[in-house]
Structure formats: C-alpha cells, structure tokens
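Below you'll find the structure, written out as structure tokens, and then a few comments.
Missing here is one protein chain; the remaining ones are kept as they sit in the complex.
Now for chain A:
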Amino acid sequence: MKKSSDKKDRLERFVRDNREDFDVWTPSDALWGRIAPALGEANQTPPLSEKKNRHLGSWGKAYFDWRIAAGVILALGVSYLFYLNNKYGVTRDPQVALSAPAYAREFTQYNQAIDEKRMELVRLTTDNPELYKEFSTDLDRLEKSYSNLRSELPQAPNQEALIQAMIQNLQWQVELLNQQLTILQRIKQADKRHENNPIS
C-alpha cells in the first residue's frame, strides 16, 4: 500500500484523475489471430456446455421449439378425434352417423347404454342360462326391427320419421333391459331372503 507519507503531489493527482486518458494505444486486431493458435486445440466440451447453458437459459424465459409444438398439436388433434368418434360413433355405425349426423350423438349414447346393460345382464344370468335365453329373444326381436329400420334409412322418403322410429326402438331396448335387470335383482333378493330365513 502507498504510505500516507508519500504525499501526492500535483503530478500524481493529475495522473490519477486523468488515468483513462493515458490509455491511448490499441493493440492490432490481428493479435488475437496470433494468440488463438498458440492456445492449442480448443477443448471439445465447450460447444456442448455452451449449448447446455443456452438451453438452460432459454428454459428460464419461454422455451419454444416447433417440433415440440407440432407434437403437442398432433397429440391434441388425435385425442380429440378419438373423443369425437367415441361420442358420435362414426366408426361404430358409420351409416347412421353419416346419414343423420344431428342424431349421431343420441344414437351413440343409447348404444353405449344398451351395451352396458347387456353386459350387466350377461353377468347376472351366468347361473341362469335359460332366463338369459328368454330375455335375449325379447331383445333380439327389437334389435331385428332396428336393423330393418337402419337398412331402410338410405332410401327412406321421410328420413326424420325413420330416425325417430329408430330412436324409439333404441329407447325400448333400454327400457326392456332396465325391466329385465329389475326382475333379475328381485330374483336375487328373493334368493337371499330364502338363504337367510330357510324356515319361512
């Protein structure tokens, strides 16, 4: 450290106050070109770590990559199509869905309900095949008339009426299944009561 006894004279103060102005020289631009080769091969890791840094840096802001954006949009599109198909039954019953798009959703809902109830029916009647046969013949009749209606659909002069008839048919199917399920439940309950009170 400079001692306080070295009292600054005018020259020293002047230099200190104008220090920046004394740096008037600039090295030639070519100098780095002489230094760089003398440093040997640049390390191979730097571009990597630089890249990493860059990515980390931009994650902090808003990271945007067209490839990822495209992937996300594609995934959303596919799942939406999947959802639509599920709801409107395009692949399940293309004929109906395409000739009556306004009702496609309704048809699908009924069909799904019917499928569910049928599964339930099958499950509850595993120990009673005869009852199942009886039930399914009733249901088959309705289904047959539904198929007839459906095959008439393309040529029907009054589409609206036919579609209403088809929906009516599906409603009947649902109602029939509901009744059958209620019957089955009653039977089960009765069986249980008998098991619990064998004497009565």
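Here is the rule we go by: a residue touches a chain if its C-beta (ideal position, glycine included) is under 8 Å from a C-beta of that chain, and two chains touch if they have at least 3 such contacts; residues count from 1.
FYI, contacts and distances are computed from a predicted model.
Undergrad: What is the protein name, per UniProt, of the chain that does not appear here: "Spermidine/putrescine import ATP-binding protein PotA", "NADH-quinone oxidoreductase subunit NuoI", "RNA polymerase sigma factor" or "Carbon-monoxide dehydrogenase large subunit"?
TA: The record for the missing subunit names the protein "RNA polymerase sigma factor".
Undergrad: Thinking of the whole complex, not just what is shown, which of A:S28, A:T91 or A:N197 touches the missing chain?
TA: Counting the whole complex, the residue in contact with the absent chain is A:S28.
Undergrad: In terms of residues, what is the contact footprint of the unshown chain on chain A?
TA: 1-3, 9-12, 14-15, 18-19, 21-28, 31-32, 34-36, 38-40, 42-43, 45-46, 49-50
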